[in-house]
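One protein chain omitted, others in place.
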Amino acid sequence: MNTYIIGNRKNNKKIIDLGDDIKIGSKEFSIISGPCAVESEEQIELAAYTLSNMGVKILRGGAFKPRTSPYTFQGLGLEGLKLLKKAGKRHNMKIVSEIMDPRDIDCSYDYVDIFQIGSRNMQNYALLKEVGKFDKPVLLKRGMASTIEEWLKAAEYIASEGNDNIILCERGIRTFEKYTRNTLDLIAVPILKELTKLPIIVDPSHGTGRKELIRHATRAAVAIGADGVMIEVHPNPCEALSDGDQSLNFEEIKSVLSDIRAIKDCINSFNSY
Amino acid sequence: MNTYIIGNRKNNKKIIDLGDDIKIGSKEFSIISGPCAVESEEQIELAAYTLSNMGVKILRGGAFKPRTSPYTFQGLGLEGLKLLKKAGKRHNMKIVSEIMDPRDIDCSYDYVDIFQIGSRNMQNYALLKEVGKFDKPVLLKRGMASTIEEWLKAAEYIASEGNDNIILCERGIRTFEKYTRNTLDLIAVPILKELTKLPIIVDPSHGTGRKELIRHATRAAVAIGADGVMIEVHPNPCEALSDGDQSLNFEEIKSVLSDIRAIKDCINSFNSY
Amino acid sequence: MNTYIIGNRKNNKKIIDLGDDIKIGSKEFSIISGPCAVESEEQIELAAYTLSNMGVKILRGGAFKPRTSPYTFQGLGLEGLKLLKKAGKRHNMKIVSEIMDPRDIDCSYDYVDIFQIGSRNMQNYALLKEVGKFDKPVLLKRGMASTIEEWLKAAEYIASEGNDNIILCERGIRTFEKYTRNTLDLIAVPILKELTKLPIIVDPSHGTGRKELIRHATRAAVAIGADGVMIEVHPNPCEALSDGDQSLNFEEIKSVLSDIRAIKDCINSFNSY
Partner (left out) sequence: MNTYIIGNRKNNKKIIDLGDDIKIGSKEFSIISGPCAVESEEQIELAAYTLSNMGVKILRGGAFKPRTSPYTFQGLGLEGLKLLKKAGKRHNMKIVSEIMDPRDIDCSYDYVDIFQIGSRNMQNYALLKEVGKFDKPVLLKRGMASTIEEWLKAAEYIASEGNDNIILCERGIRTFEKYTRNTLDLIAVPILKELTKLPIIVDPSHGTGRKELIRHATRAAVAIGADGVMIEVHPNPCEALSDGDQSLNFEEIKSVLSDIRAIKDCINSFNSY
């Protein structure tokens, strides 16, 4: 498959070390959570405060938002990243946020612990190569209709520039089914574990597009062996500027986190995994 | 959605009672297992003996086989059903087998406890109406590229003739991904639980088409709330006349059954399901 | 591909001779037209009268209707076939109508010149084998999400029983695009001409699901080398009991027929086709 770097299993799994004993791809199941978009200092501070109290160590929030229409909310940009970093620092959380333009990497560098590359940019090779030149971990989402092979080769683009600190994120693929926003391809998780050394997480928020399904999708993600999940949370989903339909409130995420722990304990008890 | 009968949740979930205290849709997780096709008396007897010893109570086996090419093994027909019934009787197992022709229902009636309707026939309305006139449970597989709405309306065709003893079976949908035979749409399980009173099971064998993925898909199916699974097993998968690539051997199914119990116990411990 | 009979190109293209000098797969472009469903004697008589006056020689009309929901109009059944035959006889038109149940073939035999097998039944092997035992031409529609290989093997099922008088009909495949009912796969036409001796026609009505697109799809179908088209027409589309959105009125079909002639003449002038 020509994925020499990320496909290399000789040294076993790749563990992404974010510092402060926060690792993705290790025995611990990783939780990334936060709002779809950073909307205000109050919103992101409240999210960070609440989530960190629940044990979440990685905060997500969109500053540069890739929206289908040019006329919808495009995010707060660099200002949003600064708010994210501030909230993260106060609550000892690491920050993951999407960048869309190779020219934004430099100025974003100090505010982000993991660069996210979104579905629309999975084959934006200029962007992939650019993040490959930095030393910061990259979270690479699967393209909306990308095959597993294309996805891995996109990861190899990053690695071929020198940076193999890559986390793969399954977020649903496009099918004919209209009930859900996407079809979450959970079986991609064990397949990827065979084909690459990289950790793989699941995004049940985009993968389903419906908040009532997130709990179920998350349980399945843990059971099928994912290394983590990324879940959208908003203090008040009804008022979210984007993706409110798929955002959990604080009470809901708390309950999901409890499920995760129970299933993860169960999975860990299996010998032959 | 015009699914008045199967959509009616007033009386809660439908439980399919097969007798001898074997129920699908109850608290107990249902396991259906057996070979893709009945090949010989020895093969099906060995499968029934071994599986029943592991606690499996429902035996599957194809007698009328829907094959893509007319020149591949088409199954043993009625003779196959008789062998199935004989093995099932000896080991106290219920029998599920696919029928493809409305004219075969009458003669199959005495040998089968659940009529299976396969993916290719999900919208074969002549067949749906015919099984709707009988009093025997029907296992309705999802069509290869059917929406959830079409699937439920197909079930309603059966119910509208008088028989609402229907089990839905998710078996993967067709997408652009080439690594797996189909893309298992696990999120269909919680969706269907909202939309219908019928039990829903998952077929990880057809849903993935690769035996090494079945264990993982099964774990996720239990975690996401399925009422059961149907898994292909063959005494010697390498020599199977059909679907050898996706058949487990006895040792493998034993291990999968152990996983199922552990995750099911874990799920049962959740309050809010 | 194991399509020994229909794939055999030794004797060149198969021409389906319907008698009265009406042939499908010959140099002449075939037009099949009529209402989605036979609704009344007046309706089908008016359609036959008008269409035959425009030069259309093959009349379509559904008597056994495969509807997604059991609670929508299911067709007039055998009575519909009799009305079709009566209208066809009066206006010297051949009749094509869908059968869905192997038990209906015998009783339909006298009223139909071409048995149609619909998309939902493309892999209904009991039905395919049954029509394969008769001497009447079969129009086999492509399944909603069938590959070309599966479609050809379905045709081979018919041929393997002795009847290779088969017409293939491309009617659109299922994709993620929501604007049209299906995505018409026109490139299947030249592919099939390489892989099989059978004639291939296009159904722009189901292939698009929108009447304003039918004219354009038909032009392309002629240009790409199809042997014919099947187009739904209704005396009053707004009052059609089924598929009104994709039915042309008489004025519209007349204009489409004129386009067909012009493009067909153009195509015929090419040497190297």
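We call the chains A, B and C, going by the order they appear; numbering starts again at 1 in every chain.
In the analysis below, a residue touches a chain if its C-beta (ideal position, glycine included) is under 8 Å from a C-beta of that chain, and two chains touch if they have at least 3 such contacts.
These numbers come from a predicted model, not from an experiment.
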Neighbouring displayed chains - absent chain, whole complex: A, B, C
Of A:13, A:89 or A:103, the residue in touch with the unshown chain: A:103
Residue, one of A:94, A:174, A:197 or A:234, that touches the chain absent here: A:174
Candidates C:15, C:78, C:105 or C:220 - the one touching the absent chain: C:220
Residue numbers in chain A that touch the chain omitted from display: 2, 66-71, 100-104, 120-121, 123-127, 144-145, 149-150, 153, 156-157, 160, 174
Residues of chain C (touch criterion as defined above) contacting the omitted chain: 145, 147-149, 173, 175-180, 183-187, 189-191, 194, 207-208, 212-213, 216-217, 219-225, 255, 259, 262-263, 265-267, 269-270, 272
Interface with the unshown chain - residue positions in chain B: 145, 174-176, 178
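To be clear about the criterion, only the chains that are shown with their structure count from here on.
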Chain-level touch network, classified as line, ring, star, complete or other: complete
Chain whose Cα centroid lies at the greatest distance from that of chain A: C
Core chain by centroid distance, with centroids computed from Cα atoms only: B
Multi-chain contact residues (two or more partners), chain C: 145, 174
